[in-house]
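Please find one structure pasted underneath; my questions will follow.
With one protein chain held back, the other chains of the complex are shown just where they sit.
Chain IDs A, B and C follow the sequence of writing; residue 1 opens each chain.
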Amino acid sequence: MSLLRKIRDTGRVAEDAPPRPTENPPPAAQELGGSVQVRHIDAGSCNGCEIEIGSAFGPVYDAERYGARLVASPRHADVALVTGPVTRNMAEPLRRTVAAMPQPRLVVAVGDCALNCGEFAGGYGVEGPVADVVPVDLQVPGCPPRPEAIVAALRIVTGR
Amino acid sequence: MSESAYTQLLDLAAGLFLLAAVFVLWRRELTAIVRIFALQGVALFAIAALLGVHEERWDLLAVAAGIGALRAGVLPHLMRRALAASGETRETQPLVNVAASLLTAAALTLLAYAVSRPLVELDPSPATRALPVGLAVVLIGFFTLVTRRRALSQVVGFLLLDNGITAVAFLAASGVPLIVELGVSFDVLLAVLVLQILTTRMRAAFGRTDIDDLRELRD
Amino acid sequence: MNAVGTAAVAAQVVLVTAGAPLLTGLMRQVRARMEGRAGAGIGQPWRDFRKLLRKEPITPVGTGPAFRTAPLLLVATAAVIAALVPLASTATPVSRNADLIVVVALLALGTVALALAGLDTGTAFGGMGASREMTVIALVEPTILLAVFALSIPAGTTNLPAIIAGRIHDPARLASPAGLLAAVALAVVTLAETGRLPVDNPSTHLELTMIHEAMILEYAGPDLALVELGAQMRLTVLLGLLASLFAPWGIATSASVAAVVLAFVLFAVKVALLGAALAAAEVFWAKLRLFRVPELLAGSFLLALLAVTASYFLTGE
Partner (left out) sequence: MSAAGPAVVVAAGLAGVGALAGVFLPERWQPRLAPRRLRASVVGVCTAGLGAAGLVAGAAALGGARWSADLPGLLPLAGVHLAVDALSGLFMAVAGAVVLAVAVYGIGYAGHGTDARGVQAVLPVFALSLVLVPAAASVSSFLLLWELMAVTSLVLVLAEHRERASVREAGVWYAVMTHLGLVLLLAGLMLFAARAGGETFTVLRAGAGGMSPQARGTVFVLVSAAFASKAGMVPLHAWLPRAHPEAPSHVSALMSAAMVNLGAYGIVRVGFDLLGGGPRWWWLMVLGGGAVSAVYGILQAAMASDLKRLLAYSTSENLGLVFIGVGAAGMFADAGNQKLAALALTAALLHVVNHAAFKALLFCAAGSVLRATGLRDLDQLGGLRAKMPATAGLFTVGALGAVALPPGNGFVSEWLLLQSLIHGFAVPGVTTAIVLPLAVAAIALSAGLAAAVFVKALGVGFFARPRSDQAAAATESPPSMLAGMGLLAAGCAALALVPGVLGDGLSRAAAAAGVTGGTILSGGSLEVRLDRISTVLSPLWVAAALVAGVLAVSALTRLVSRRRRRTNARLWDCGGGAPTARMAYTATSFAEPLQRVFDDVLAPEQDVDVTPVRESAYLVERVRFQRRVPDRIEHRLYRPVLAALSGAGQAARRLAGGSVHLYLGYGFFGLVALLVALTVIQ
């Protein structure tokens, strides 16, 4: 009962959808048709980006309303959401994960570390940015990127 | 009230009555158990009231009202207070695990049905057909009394037993004399108060109300 | 009779197949709204389905025929059940074969096929899911068959159309304790069979808590599409079965076109309502620990047994 009352009082938390981003989607995204399953891969991030991804799929930004959903297996996924500089130990698993995804598939690099190793550039354990390991289709700069940015990137893929 | 409607309603009330007893075994949260017990009180009231209306016996209705007030109102209230006093929330480790006790309850119900068959044969009426339900609740209450650890579940088991007896009395003989019923209810009230005091004393002594701790009081 | 009946059967299969994703979409939408989110819209599962069909199917090295055929068998069983269960009309050409025990067995067959597929991959998660799923199924069987028993006592047969027709003509059976107990028992069983909360969490990402999802981690593209469609169809058919058994109003017992059409509309409404109610309830539930599930199933078994005995001793014989 108390929970029901809370639900009634809270009402809708999700903010109104901002205008759709104008960038034209990468070719692989054409076939998806408004449905994107996302597999998130932490290639060595400091978990700042994870927190932002979490809130991007949370009630306030609600990336799910644009047809994006987090899934448990790369076999189910269309988009690999990669965060962090790729450490030496995660390079091979990252390649395997992307290889395990069925065509058509995209890789979205999230955060400065994923783009150019950011703070960790030149670290002894760092293999390099994501682009050195797997081909990247979309980039989301920021350290960490704001949830709006992540949602916007996903909306470019879903086209909604 | 038409015969068939009366039968339907009586069966429903009886079913609810039995179901409440089963749920007492099923649930672990003590607050939920108390709530279910109150629900059973309502079902008992419904049974008595239905019988009273059907046989146009208004004293029966009075008894029913009294029972409803006691079983669905006073006793649950007392138990809630006892619960609030003793900070326990869950029946953590019953002596017989929940799945097993549910299966036992099934067996007990079948037993009650088999035992009370001859009674029903005496004069098969809707009321007497529901008799096994009362008996089953008696058995389940006894079972609860045997297998549950927390003092409060013990109280509930005892009260289930009493509810069952009352239901049997109503269904078999459409109620006992008013005075007897009042006496019984008074006893029950007394018993609950005693048990409540016991609970507080136990908590004072052992810090919890696990009945097994009473072993330490032996000689 | 036959023309309309055949049309009704075909329509049942088509409607269930087409409506299952919509039902899932509706349930996700209800959940999203109660969580304060906007939700992806009712059509989202259909978009997912279309996309998955276009994607690349993958058969990993080391998997065998079971892995390939399981999705087909899952959908096929669901479709056959959709044809058998009188969702909209009891006067169909297949109604003679619509035996309740057969329906139950076909459901189990689909589950078994998927479990074998899970073991066929030879991955740890596949085996884990299969083992848990079979455990749940083994414990669910007694409840289902006892509920069937309870339902078939007043009708005197296990033939579904006969049971439902009987309940339409004698609504008192619906409100009888036996009927209600059987309804609760079957509802619990439906949750277990379709892997909903509190038995299994359909939207979990953590492999260790999975039952159904763990078996299908290897599927991709059209295979995955079929598996998901199969699961959604099972949910739809089971909700429809519950609706037909415990709210049979409006189901066509004759072969008049108007009655059948009305029945289809009512069927859609009933299932939508049931689904919305289930989704709303799931917001309040947490997933049970795996080894608390037997308690739940023992409880439902007890209810089914009480239903049988109640139909013996309350109504007399």
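Brief remarks follow.
We take it that a residue touches a chain if its C-beta (ideal position, glycine included) is under 8 Å from a C-beta of that chain, and two chains touch if they have at least 3 such contacts.
All figures in this text were calculated on a predicted structure; none of them were measured in a lab.
Every shown chain that the unseen chain touches in the whole complex is listed here: A, B, C.
From the set C:Ala7, C:Leu145, C:Ala247 or C:Val261, the residue in touch with the chain omitted from the display is C:Leu145, counting the whole complex. Checked against the hidden chain, the listed residues C:Leu87, C:Ala115, C:Met210 or C:Leu296 yield one contact partner: C:Ala115. Among the residues C:Ala3, C:Leu72 or C:Leu273, only C:Leu72 touches the chain that is left out of the figure.
Residue-level contact of subunit C with the missing chain is found at 53-66, 69, 72-73, 75-77, 79-80, 83, 94, 96-97, 99, 101-102, 105-106, 108-109, 112, 115-116, 118-124, 126-128, 130-132, 134-135, 137-142, 144-146, 148-149, 152-153, 156-159, 217-218, 221-222, 225-226, 290-291, 294, 301, 305, 308-309, 312-313, 317. Residues of subunit A in contact with the chain left out of this view: 73-75, 90, 92-94, 96-97, 99-100, 102-103.
Those residues of subunit B that touch the chain absent from the view are 97, 100, 110, 113-114, 117.
We adopt the following convention: only the chains that are shown with their structure count from here on.
Rounded to whole angstrom, the centroid-to-centroid distance between subunit A and subunit B, based on C-alpha atoms, equals 57 Å.
Across the assembly, subunit B contributes no residue in contact with two or more other chains.
Counting partner chains per residue, subunit A shows two or more touched chains at no residue at all.
Residues of subunit B that touch subunit C in their complex: 4, 8, 11-12, 14-15, 18-19, 22, 26, 97-99, 102-103, 105-106, 109-110, 113, 120, 124, 129-130, 132. Remark: subunit C residues 32-41, 44, 47-48, 50-51, 54-58, 204-207, 210, 213, 217-221, 224, 283-284 touch subunit A in the complex. Those residues of subunit C that touch subunit B in the complex are listed here as 172, 175-177, 180-181, 294-295, 298-299, 301-303, 305-306, 309-310, 312-316.
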